[in-house]
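Scroll down for the structure; my scribbles are underneath it.
What follows is part of the complex, with its chains left where they were.
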Amino acid sequence: MTKKVQEILSYYRNENPGTQTNLYRLLNHGTLAGTGKLVILPVDQGFEHGPARSFASNPGGYDPHYHFQLAIDAGCNAYAAPLGFLEAGAAEFAGQIPLILKLNNHDSMVSEKDPISSQTGSVGDALRLGCVGVGYTIYPGSSQILDMYEQLREIAEEAKAHGLVVVVWSYPRGSGLSKEGETAIDIVAYAAQIAAQLGAHLIKVKLPCQHIEQSAAKKVYEAEKIPISTAAERVKHVVQSAFNGRRIVIFSGGAKGDDGNFFNDVRAINEGGGFGSIIGRNSFQRSKPEALKFLKTVMGIYSGQQS
Amino acid sequence: MTKKVQEILSYYRNENPGTQTNLYRLLNHGTLAGTGKLVILPVDQGFEHGPARSFASNPGGYDPHYHFQLAIDAGCNAYAAPLGFLEAGAAEFAGQIPLILKLNNHDSMVSEKDPISSQTGSVGDALRLGCVGVGYTIYPGSSQILDMYEQLREIAEEAKAHGLVVVVWSYPRGSGLSKEGETAIDIVAYAAQIAAQLGAHLIKVKLPCQHIEQSAAKKVYEAEKIPISTAAERVKHVVQSAFNGRRIVIFSGGAKGDDGNFFNDVRAINEGGGFGSIIGRNSFQRSKPEALKFLKTVMGIYSGQQS
Amino acid sequence: MTKKVQEILSYYRNENPGTQTNLYRLLNHGTLAGTGKLVILPVDQGFEHGPARSFASNPGGYDPHYHFQLAIDAGCNAYAAPLGFLEAGAAEFAGQIPLILKLNNHDSMVSEKDPISSQTGSVGDALRLGCVGVGYTIYPGSSQILDMYEQLREIAEEAKAHGLVVVVWSYPRGSGLSKEGETAIDIVAYAAQIAAQLGAHLIKVKLPCQHIEQSAAKKVYEAEKIPISTAAERVKHVVQSAFNGRRIVIFSGGAKGDDGNFFNDVRAINEGGGFGSIIGRNSFQRSKPEALKFLKTVMGIYSGQQS
Amino acid sequence: MTKKVQEILSYYRNENPGTQTNLYRLLNHGTLAGTGKLVILPVDQGFEHGPARSFASNPGGYDPHYHFQLAIDAGCNAYAAPLGFLEAGAAEFAGQIPLILKLNNHDSMVSEKDPISSQTGSVGDALRLGCVGVGYTIYPGSSQILDMYEQLREIAEEAKAHGLVVVVWSYPRGSGLSKEGETAIDIVAYAAQIAAQLGAHLIKVKLPCQHIEQSAAKKVYEAEKIPISTAAERVKHVVQSAFNGRRIVIFSGGAKGDDGNFFNDVRAINEGGGFGSIIGRNSFQRSKPEALKFLKTVMGIYSGQQS
């Protein structure tokens, strides 16, 4: 065990050895094993956006086995997906890549101002599929957030008792926020704090912008001169907001765009002390050789082998 | 065991042998045994549309025994119905035809924009009645869809633990969709994907039309030039959307109409790689001799013995 | 055991011997024992309409013992009532008359467009009170019907496992229907079908009128020329709609009115193949001697000893 | 309800109406209905003594249906048997004769000085088979008696909560007693008392002889000049010992012997205030016509229509 992993695990000393064992597995798998950094492949877009929007540009992705193999070949730390995708390959790829069962999901046939996902898997499913952890999405800012907090609480309690890692996707959204506010620095930091307070072991947020959404917060940011002008500073602030670095925070990549910008974001995450990235569409919506090359670059930045 | 059945069962390797055994039973019963194709008789219209609309045109169908016998005589792979219809004949016809207990139902006295069915049977009922599986309907597009996903999740987890097959009727409907959108190709493909992600073993959808409902999807279909101009191409796309053919997808026949058109649809399903048909009203709303002849033609197309 | 009772019991072969035993008790008690016909006394009006509206016209009825004795003296097949009424006399009259515990009830202090009853007794109550079965009311047509279906489902599964009979009062009502529609022939037939599909052993509906509520149904009734012009024809259609006579369907008498009309209704039920009547207000809202005479006439019609 | 039945039921006022209902059913079935006397057919000898010893003399008895029909045709109050015998006919004879499920049994392949039976059925079995009660054998005098008391306690508590009657076969036997002591008057009276104290509703003992087993008891019988010289006096004493007649005590007939003696015993039971007989081997080990004649005589004595 590297010093870095030892240090990170020390943040979770209160958890039972089962959960620590699964955290260890996450941190010691793939290209970034032992570095304390993580790159995770998530594929829940089939459920969230529909199959053609998700997979038509690289039709191999219609096949659930594709993503297991991609995560393995790219040297990701883990692969995260909803029940059906994991069921369809968990036996064939058993043991080859740490799995995270995404426990709630949301489709895009009904669009509502205040979103909520529904539970589509259980802790029992995660155990029978051999997962290291479970994932759950919350939408702070939605008027339905209380139901999400309560469902997550129950799931997290059960997951921890069974030695699993709890991963929370914390995505501000809903009538409580402006569109720009969804990635406002105060709001993303707040979302990270909430996920940590809810007992998440691993927190996924979006890379924040410089906007400050809440006037009460704005006063403080200005009074205290919190540095948020660069992406790296903002990452540092978000990591600080997740228990001063005592919780693993990783950042999502968003829709496919310019690769150069993406790598700059990764450099900022790394520089700001972020723990890594969770990269879905940028991974599986291009051909496999391109995806492997792309992910190799990302991991190179995190491992310090590429500037 | 034929190669074809062996291949299909291999898609479900993660499931316990009990569920695989019941899948085998479905795939190895009746005229199409061993071909990898299925024709299932579903009779839930008495609950869904009322008795006269369902059975008056062929009054034998008021009697629950009629449908057991029809499914047996026609060589169907299975018979699916709500609790009462199965209770009324399960002892008399024990073992003669694989049974699927339809676990939720919906009547048409109250019409709502956003439909939801209610649970009318349980996994325990399915076991005491000797069923190979349970069926559940979801209405993606309904504002009440989250409750359906969560109820299905619980039922599916319990059913799988007891070795049963989970069949999902995925019927887009509700305020999130236009009327035409209910059978739009993007929506039907999406509905198949969702059912698969929810852990369905066998998915029933409607035969899609060429319409594309969602603008975000439309862009992709056009950009990627996904072929959807013929029925067979659309079937192929739906099957691809259900884990690239790794989940059994069958198509429902809809209301009684022109037989020639129906057989053309069956040919398209077959050509497009669909796994078969679930044919209710077209089976039991005509005289039994006609129904047997009709189903024989359908099965002939699927088995390749009739062009 | 008479041939008739033997035949009726054969419809319930899937049930355990306990439930069959209690069905036997219902069919073999009182004046109509062995005929396959039933007259049941239900007294839930105290809860449904309040005490004065229910009992002031014949104040003996305020006393729960009155109704036990009336059912016994009149030779009814069973007495059905809510928890309190049964608790208040079940010990004193133990064994003298088959009892049905009405498991849900509804008061008339709050009037809602879409009614739902609440559970006021349990299967455990029915067992400790020595009942042969439990009763449950559903209101198809109410927007709250889904909750009723689900509650009935749970109760029915538990009741059957413990050897009890499940009686369903299926009363169309609510915003999905016009006032006339509540007794429309298509709707009453539909209500009988739904109760049967939900697993009811004994179904209680209102005597239908000639009105057809649903336009989709109207087309079928006219196209198929379903005879519904006489009360007997309508009864026949309802019985057919309850699994072609494989489920016991009895008809409720409604409010007190002209006795001659009532007896004509009974003659129609008998002629149409109905299994009997459930007669509340017409029984207990007149003096006991008159009630006995009235019920004697009804039973005479059903037994064929009175035309 | 006769005065006699009313009086007997009044002894059980503490029980819930369900148990009272089933006691009523026992007391109001068959030839002796309403007399307060009972003749019950028990057939557990196949288990206790083996099939040939039980049924070879009248081979019809190998068939479980035979005993149901015998109990019905003879006008017995009830039929008692182990699980298998009841399962094999409970559906076919549903409702035609009150059933008592014998919940523990003992075979005679191993002979032990201190016998104990094992549980071979449950309260749940009794409910699903439509029984009015459960039966349980205890062997006071056996060194294993504490286990029997405790198992009976649990069963009785559950049975009563579900409205069933608890019948206890109280047969002194074991190292604590001499052979003669098994039917000693002090011991049989003691066995009746114990069964009553354990909460039995109906107690079955052997007809006692004049022997007094326990010296401490002997002193009292002599000091108090308790009359025990005739069989009728002994019956009276046993009935007194079962809560002064407040618990139903019936007497077993033992092995087939001289019919005249048997009828004299019945007369003594009747004269002494016993509640009836439980007659197995004397019923089913002779041809059916003879059995019917024999049981008719017994019932004639109890009903007072035969001296």
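First chain written, first letter: the chains are A, B, C and D, and each begins at residue 1.
Rule of thumb we're sticking to: a residue touches a chain if its C-beta (ideal position, glycine included) is under 8 Å from a C-beta of that chain, and two chains touch if they have at least 3 such contacts.
Given the structure is predicted, the values throughout are model-derived calculations rather than measurements.
Within the whole complex of this structure, the shared sequence is present as 5 copies, and 4 of these are drawn in position.
Quick note on the criterion: only the chains that are shown with their structure count from here on.
Both subunit A and subunit D are touched by no common chain. Between the two copies, subunit A and subunit C, the C-alpha superposition involves a rotation of 145 degrees in steps of 5.
When every chain is reduced to the mean of its CA atoms, the largest separation from subunit D belongs to A.
Subunit B and subunit D have Cα centroids separated by 57 Å. Inter-chain spacing, taken between the CA centroids of subunit A and subunit B, is 36 Å.
Shown for subunit D are the residues that touch two or more other chains, of which there are none.
If each chain is drawn as a node and touching chains are joined, the picture is a simple open line. Per the contact rule defined earlier, chains pair up in contact as A-B, B-C, C-D.
Residues 11, 13-15, 140-143, 145-147, 149-150, 153, 157, 172, 174-177, 186-187, 189-190, 192-194, 196-200, 214, 216-217, 220-221, 223-224, 226, 237, 240-241, 243-244, 246-247 of subunit B are the ones touching subunit A in the complex. Taken in their complex, subunit B has these residues touching subunit C: 46-47, 49-53, 56-57, 59, 62-64, 82-85, 87-92, 105, 107-112, 116-122, 124-125, 129.
On the subunit D side of its complex with subunit C, the touching residues are 1, 9, 13, 16-25, 28, 90-91, 94-96, 127-131, 161-163.
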